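The complex appears here minus one protein chain, its other protein chains still in place.
Right after this comes chain A.
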């Protein structure tokens, strides 16, 4: 069987994907103006009901594998009381959001916000639509809506025995006044939300029919490959287009902004082949001598600097250290890491002097629209972005849209012709938005009884906000994201310990390598620094690391509850199997409480085997437990990949690792058994796509100490010598 290459027009493409997807239409869809045509009334911005009772639920956030699409649809469907088997979804476009005064709110999908920040709005949308559908039926019957019931897309009026379906009253419902503030169900009464329903987007991922950005084909489309200056801050000096313009398929060789060159050809492979042969001379600029060593020296200076931004302070830590019976001190470090989404960056753009359209996988359609408009030299209202399912996001496709900018600049060289830009893996690895690099000096004061009387934590290094969203820095220039998991309080990322004398501060040092939000963000290093060091302090005090922590956690019952749950599941109070050793860690991040516990063995030759890892999570409310389990497993893979292998190093101003041969990641053979303990305590909703990542590394590092007596204070573990002496 062969599938002909779909030749798709601009609008046709959008519908075509739904056909290819078979039973489900997903990801992108016929634009809403077509959807709202007679016969398929829009009840409100979130819900369209077709005459055949199909319910189209609109999803403003992006699906990148994390299950947000299904989870959000569950929340709407729950309040809508519709038949779950008839639910389908679509993405409204950022342009439509703009045109309708942001009726769908924020499109941004990062910081594990996909569900939790839409939690109330989408349920209200579903509840309002249900109220309108019921009111429409009641009006047709001439009865009081209060006497009607709605369940599984069927409306009944028990008193008269009448019934109808959503599809039959949708047209009338769409004309009714929406209710102001529809009441919401108590989560304990949920029947669709809170359940482990199957994902809505699985089937097209099983037969190759799911269209990712890289797979897009438009009529008359050309392909482009790009090389950006390998050194950030450098630019193109010259290139010899004539040397490659006669190569097969080549249409044009173009400069992209000040820093890049691209070849446009009929196929991507021919574009790439010509680009590889293209002579380019770079002006590498002021960063051409920077290396990992010079960066480390700058950060090390920050460890002792006078000035630092204070993130959390209590008592007088200097006095506590001076008066301590024992002082423990250690310095940790965290490297640059690439997101390495499975699908490299890509975007397709078509530009004319009046209009610019972009098709791209993005975590933030509105930011993509802004980037496209700027590069297009047009107003956002003249531009549109069509979001496509992401082949992974992890933060790379959210805050900065460098690849969208490039695609539009390239398309401007070919007015009217769609051009698809695909990054090679090498381009993707060397032009990332890397996990920020930091070092951290920890000092602890213990009294004679081994009580922790003071803790000093100095973080030195990179600020994500300063580099890519400086508008979100505090008025004094402080980057609050640096203190994730260490804050004195709050609903997002509070520290889980009460320490009488405490100082956590940040000496900001910004190397030229551009950082980004990397799944888990600053909870990753912060959990290693705090949780591994507390393990060191517990040992220095001659105490069990779990018992030592518990003494500091009386005021932090939710942190303590997940720590206890992880400890209980791993069997902390029983002996591990011979040769196996345990470690434990906890943190709060993205509004959720998480703890991890690992069982590890280390062979004579230093090889680490992770046998089992447990996560306990309190996200407040669980929308889809089986998908939370999938997120926890995925988070451990991401976090353990980072712990075992993840490091990008810098030489001559550029990132040295260019592909998976030099930037290894975890594979199936490394994968431990994962156990997920869900302890939702209610009353709030936290994220689940990220927080677990942070506890993977410290739980394993603490277990490695238990196994070897060696402290690894800098990941990745592949660089540590764990051989028995």
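General observations
Methods note: contacts are C-beta pairs under 8 Å (C-beta built on N, C-alpha and C of every residue); 3 or more make two chains touch, one makes a residue touch a chain; residues count from 1.
Keep this in mind: contacts and distances are computed from a predicted model.
This complex has a chain not shown, and the name its UniProt record holds, of "Amino acid ABC transporter ATP-binding protein", "DMSO/TMAO reductase YedYZ molybdopterin-dependent catalytic subunit", "Isoquinoline 1-oxidoreductase subunit alpha" or "STAS domain-containing protein", is "Isoquinoline 1-oxidoreductase subunit alpha". Residue A:198 is the one among A:100, A:198 or A:381 that touches the chain not shown. Residue-wise, the contact with the chain that is not shown comes from A:661, picked out of A:189, A:448 or A:661. Looking at A:635, A:657 or A:708, the residue that reaches the missing chain in the full complex is A:635. Contact with the chain that does not appear here is found for just one residue of A:44, A:156, A:195 or A:217, A:217. Panel shows chain A; residues 1-6, 64-67, 198-199, 201-212, 214-215, 217, 223, 248, 267-270, 273, 340-344, 389-394, 422, 424-425, 626-627, 630, 633-638, 659-661, 665-669, 671, 673-674 of it touch the chain omitted from the view.
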